[in-house]
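Taking it in order: structure first as structure tokens, then the write-up.
Left out: one protein chain. Kept in place: all the others.
A, B, C and D are the chain letters, set down in written order, and residue numbers restart from 1 in every chain.
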Amino acid sequence: MILAKVEGCVVATKKNAKMTGNKLLLVRPMVIDSASASEFKPGLSTLVAVDSLGAGENQVVLVVQGSSARLGTDAKDSPVDAVVIGIVDTVDMAKRILYRAP
Amino acid sequence: MILAKVEGCVVATKKNAKMTGNKLLLVRPMVIDSASASEFKPGLSTLVAVDSLGAGENQVVLVVQGSSARLGTDAKDSPVDAVVIGIVDTVDMAKRILYRAP
Amino acid sequence: MILAKVEGCVVATKKNAKMTGNKLLLVRPMVIDSASASEFKPGLSTLVAVDSLGAGENQVVLVVQGSSARLGTDAKDSPVDAVVIGIVDTVDMAKRILYRAP
Amino acid sequence: MILAKVEGCVVATKKNAKMTGNKLLLVRPMVIDSASASEFKPGLSTLVAVDSLGAGENQVVLVVQGSSARLGTDAKDSPVDAVVIGIVDTVDMAKRILYRAP
Partner (left out) sequence: MILAKVEGCVVATKKNAKMTGNKLLLVRPMVIDSASASEFKPGLSTLVAVDSLGAGENQVVLVVQGSSARLGTDAKDSPVDAVVIGIVDTVDMAKRILYRAP
């Protein structure tokens, strides 16, 4: 899984019928580039993940990708490859708290 | 899923029998390189995705990859790993509209 | 799927029994680095794909990867992750023909 | 599979119900950049993997990714794409011991 920040959302009216009702979030993977890092850095691109937990903008979330993403939704036959499966409270690294949800 | 722009198409007469009737689009992933970005940037390469929605050139679409792509087609046993599952109307980021379909 | 050029082949006498009879092609992904590109560029590395269509050297082919690759072969339980599923006739981009098979 | 070092952990109270009880480790892939390398180098980013073996901070572990990760957990329908499946004792390269667990 990856840590990512919710930055926005995507609307697509014309879509695969099995996607109806899925909220689509624009999320940016967060990078921790060394063990001595004191904060997250935003990654260089974004992906689109289905929200299953009511995540809001700027929240740090846990995103599962690939075929396992389907198991994070209510419909196992949805054509999705990235789903939010957790809203992160804290990230601890080397005994320090690197991130704590506001 | 990723956001991508339709840039062209691919024709292959000699192909796997299960691919018959699949329209093959050449799509370019779109990059949003920071939260303050005011527009999409085209990515550095392209991929080929099956069209399931009648997407046209220059439209921004949502592409699902991997095994989940098969669920975006009519035939679950098609040998495909990328399928268009949505035609994007808007992309919102940090309360701004980053993209709106013409 | 990706576009790739057939550059060679790989022979492995000692192999998994389910691979017997599979022709192994060395293929190089082709890159189209911008919408104004006038030609393909060869990518920086290669992969090995099973041939299911009799593709020859220098032909541009369509390669499917991941679990869907297995559906492009005769045996769904083959341990393969890349298979040629089309021999490309033309690639059109922005109303121009970028590639046409000789 | 990849070799990775456990650097921390992630807590998410609000999560997919099937994730309950899964300990989430922050792990950093380790890089061996040439055959003459005398040590591991930490990679540039991190991922989040489910612990199934009680791995502790600074241990080098073996991480499986993708759909196979689900088979490394007790529940095959968990929405997970990275799981720790081994705690590494030694890594040998070119007849030398590159890493030995303390």
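Just so we're on the same page, a contact is a pair of C-beta atoms (placed from the backbone, for glycine too) under 8 Å apart; a residue touches a chain by one contact, two chains touch by 3 or more.
No experiment lies behind these values; they were computed from the predicted model shown.
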item	value
Among the chains presented, those that the missing one touches	C, D
Residue, one of B:22, B:52 or B:67, that touches the chain absent here	B:67
Chain D residues that touch the omitted chain in the full complex	1-3, 31-35, 43, 52-53, 62, 64-72, 83, 85-95, 98
Residue ranges of chain C at the interface with the undisplayed chain	7-16, 18-19, 24, 26, 28, 42, 44-49, 57, 66-67, 69-70, 77-82
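Rule of thumb we're sticking to: only the chains that are shown with their structure count from here on.
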item	value
Whole-Å gap between the CA centroids of chain A and chain D	20
Multi-partner residues of chain D (at least 2 other chains)	67
Graph class of chain-chain contacts, one of line, ring, star, complete, other	line
